[in-house]
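I have a structure here, written as structure tokens, and I will follow up with some questions on it.
Here is chain A:
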Amino acid sequence: MEHMGVEPGRLSFSWISSAESTKFVDVVKDVTATVKALGPNNNFKKAADKVT
Partner candidate 1 sequence: MLGYIDKIREISKRLLDEGRVDMVVGFRKGSMPMMNEPSFIKNSGEVSKLVWDSNCGINLANYLTDRKEKIGVIAKGCDSRNIVTHILENKIKRDQLVIIGVPCKGMIDRRLITAMFDTEVREVNEKGDTVTVKGAGFEKKLKKSDILQDNCSKCIHRNPVLYDELAAPLVEEQKDIDRYAEVRRIEAMSPQEKWQYFEDLIAPCIRCYACRNACPLCYCPTCFVDESRPQWVGKSQDETDIRTFHFLRAYHCAGRCTDCGACERACPVGIKVRQFTSKLNKDCLDMFGWEAGVLPDQRPPLDTFKPADPGDFIK
Partner candidate 2 sequence: MQNPYMPYPVRIDEIITETEDRNLKTFKFVFLNPGDEDKFSYRAGQFAELSVTGKGEIPIGIASSPTEKGFVKFTVNKVGLVSSYLHSMKVGEIMGIRGPLGNSYPWDTLEGKNVVIIGGGFAFTTLRSSIVSMLDPANRKKFKDINVIYGARTPGMLLYRDELATWERRDDIKMHITVDAANDPDWKYNVGFVPAITEKKAPKADADTYAIICGPPVMIKFTQPVLDKLGYGHDHIIMSLENRMKCGIGMCGRCNIGKEFVCKDGPVFTLAQLNATPREY
């Protein structure tokens, strides 16, 4: 994804057991904070409906 031009930080992988609730919360907090800091991603929005 990063190779395609999606900024680092927008995609995150984690390995969390169903018992690791605190880790889950931490990861979600981390990821949302990183994504918010990056701001909105317009790249994957569709082009405005063009009429030819």
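In picking the candidates, the idea was that all candidates are chains of the complex that A comes from, given by their letters.
The rule is simple: a residue touches a chain if its C-beta (ideal position, glycine included) is under 8 Å from a C-beta of that chain, and two chains touch if they have at least 3 such contacts; residues count from 1.
These numbers were taken from a predicted model, which means no experiment stands behind them.
Here chain A is displayed by itself, and among the listed chains 1 or 2 from the same complex, it touches 1.
Those residues of chain A lying in contact with candidate 1 across their complex are 2-8, 12-15, 27, 30, 43-47.
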